[in-house]
Every structure is written in structure tokens, then in C-alpha cells.
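Below are the C-alpha cells for one structure; questions will follow.
The complex appears here minus one protein chain, its other protein chains still in place.
Up next, chain A:
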């Protein structure tokens, strides 16, 4: 799958591979030892956040799960 930043796709794939492995083998099993993906995530984010700004994608300041606040409980 491509990144919104054309030059970020390789970094994205590297991060995704690291995350998927950590998620299944550590996170879901309750293993709270360190996250091995912080470095790849940092590189990927540096690239993608730049692309988001360049494309004027209005993601800044959008509250986490914002619209969920005014909805009744599931």
C-alpha cells in the first residue's frame, strides 16, 4: 500500500513490518518490554508529516476520536 507521501512508501513498509511483528508477538501477549520500532517510526513520521503539510491535509489539531464524543454509547 502506498503512503500519501510518494517518497515515504519504503519507510512506511519497513515500519509496518516491524509493527506487525511486535503487535502479534509482544503487544497482544501482554509483553510490555520496549518497542523495537521507535526508530523506524520516527523516520517514517518525519517523511509523512512533511508530505501532509505540503499537501495541506487538514489533520492538525483534530481531536482523537473527536466526533465520537457526541454519540451515544455503543
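By our rule, a contact is a pair of C-beta atoms (placed from the backbone, for glycine too) under 8 Å apart; a residue touches a chain by one contact, two chains touch by 3 or more; residues count from 1.
The criterion applied here is as follows: contacts and distances are computed from a predicted model.
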item	value
"Dolichyl-phosphate-mannose--protein mannosyltransferase", "Mediator of RNA polymerase II transcription subunit 17", "Auxin-responsive protein" or "PRELI/MSF1 domain-containing protein" - which is the UniProt name of the missing chain	"PRELI/MSF1 domain-containing protein"
Touching residues on chain A - with respect to the absent chain	1-5, 8, 12, 15-16, 19-20, 23-24, 27-28, 30, 32, 35, 41, 44-45, 48-49, 52, 57-59, 62, 64-65, 67-68, 71, 74
